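Report on the following structure.
Here the complex is missing one protein chain, while the rest keep their positions.
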Amino acid sequence: MAAQLTAKFPEVKVDWMKERRLKVSTSAMHVKEVGLFARSTLGFDHISTVSGVDWIAKNELEVVYFVGSTTPGQEDFILAISERIARDNPVVPTMVEVWKGAEYHERETHEMFGINFQGHPDQSHLFLPEDWNELPPLRKDYVSPGR
Amino acid sequence: MVVAQQQKSGAFQVLVGKIDDVLQYAIGDPMRYLANWGRLYSLWPVHLETACCSVEIGAAAGSRFDMERFGALEAFGSLRQCDLLIVMGTVTRKLAPRLKLVYDQMAEPKWVIAMGACSITGGLYFDSYNVLRGIDDIIPVDVYVPGCPPRAEAFLQGLVLLQEKIRRAPSLSGR
Partner (left out) sequence: MTLEAEYSPDADRIMSVSLGPQHPGAGHFRIKLWLDGDYVVRSEPDAGYVHRGEEKMSEYRNYIQNVPHLERPVILDSSNILFAYALGVDELMNNKVPQRAQYLRVIMSEANRIISHMYFLAIQGLFLGHTTMITWCMGDRDFWIDLAERIGGARVTFAYIIPGGVRNDIPPSAIEKGLNTCDWFDKRMDEYEKIFFRNPMVHQRSDGIGVLSREDAIAYGATGTVARASGVSVDVRKDEPYSAYEDFEFKTPVMTQGDVYARAYVALLDMRESVKIIRQALKKLPQGPVRLKLGPQPRVPAGEVYSRTEAARGEMSYYIISDGSPRPYRLKIGVPSAKNLRVLPLLLRNVHVADIPPIYWGLNYWPVEADR
């Protein structure tokens, strides 16, 4: 699996989180191609969740797509496709065309981290109140009012 | 002259006051008692779930604890007919205006039970960015039921306390 990916996309970095958990690090430019390849050729068709991470020390934001599979034999395999972007202008392409189920997960990542998903059908607030006008709450420089 | 008139009208007012007291005890008090007695065994709760304590309300309304024994029906949809608002747990910033709206739409007399630590002080979520630290700022509360979540029995005790409060309400309006 890892060899297939690196053969097709020489610029991606693959590392194993553990057995049957493959993390693929790529850039915002190539993430969609990697996603399409993972879905159609490698058989990762079942989106599990999308997470954002704020690496404030490196001034970067990370988006991770966790994709599972319903293909017999690799149900236990989880592919994590990660991309990193600068914190000042976080724009990444949406993956809704690849996995339709990513829509609400991306919407949540947008409101929690302020990451813009280009081409996303609707990026209005999903969980936060309509009148939220502070920083996106899961960014590290946002401090909870109780703390 | 002026003083005498004042004394006279003062005596008259005392007389009126005495008659008023007698009338209130003789007629008003049984009426107050009757009206509030009628209210306390027919509480209609609003169906507004705010957070996870609603599971214990479900259990309290279920067949084991059976809330109807105490004269409170299962949660009901129409606000105009409801007189009890049970705030089941955490109130978030998004829900707070809706909670106020629901309370304002209910007809008087109405009572509020704050159920769970979150609706009393914010509970476990005291340092969350989206949670209100208690609902006292939005609506007046009659009975607090602590716990996280309170057991169904604890909620039923809160209900009985509220009924005791309604029974002892000082006026005919039930407040």
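In order of appearance the chains are A and B, and numbering begins at 1 in each one.
By definition in this document, a contact is a pair of C-beta atoms (placed from the backbone, for glycine too) under 8 Å apart; a residue touches a chain by one contact, two chains touch by 3 or more.
Model, not experiment: these values are computed from the prediction.
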- Note on the structure: Hidden partner sits against chain A at residues 17-18, 20-21, 45-49, 51, 53-54, 64, 66, 68, 70, 75-76, 78, 80, 99-105, 108, 112, 125-129, 137-138, 142, 144, 147
- Message: Considering the whole complex, not just the chains shown, which residues of chain B touch the missing one?
- Response: 46-52, 54-56, 58-59, 61-64, 75-77, 79, 90, 92, 94-95, 98, 102, 124-125, 127-131, 148-149, 151-152
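Note that only the chains that are shown with their structure count from here on.
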- Item | chain A and chain B: spacing of chain centres that average the CA atoms, whole Å | 48
- Residue ranges of chain B in contact with chain A within the complex: 92-94, 122, 126-130, 133
- Please give the residue numbers of chain A that touch chain B in the complex, ascending. 128-130, 134, 137, 142, 144-147
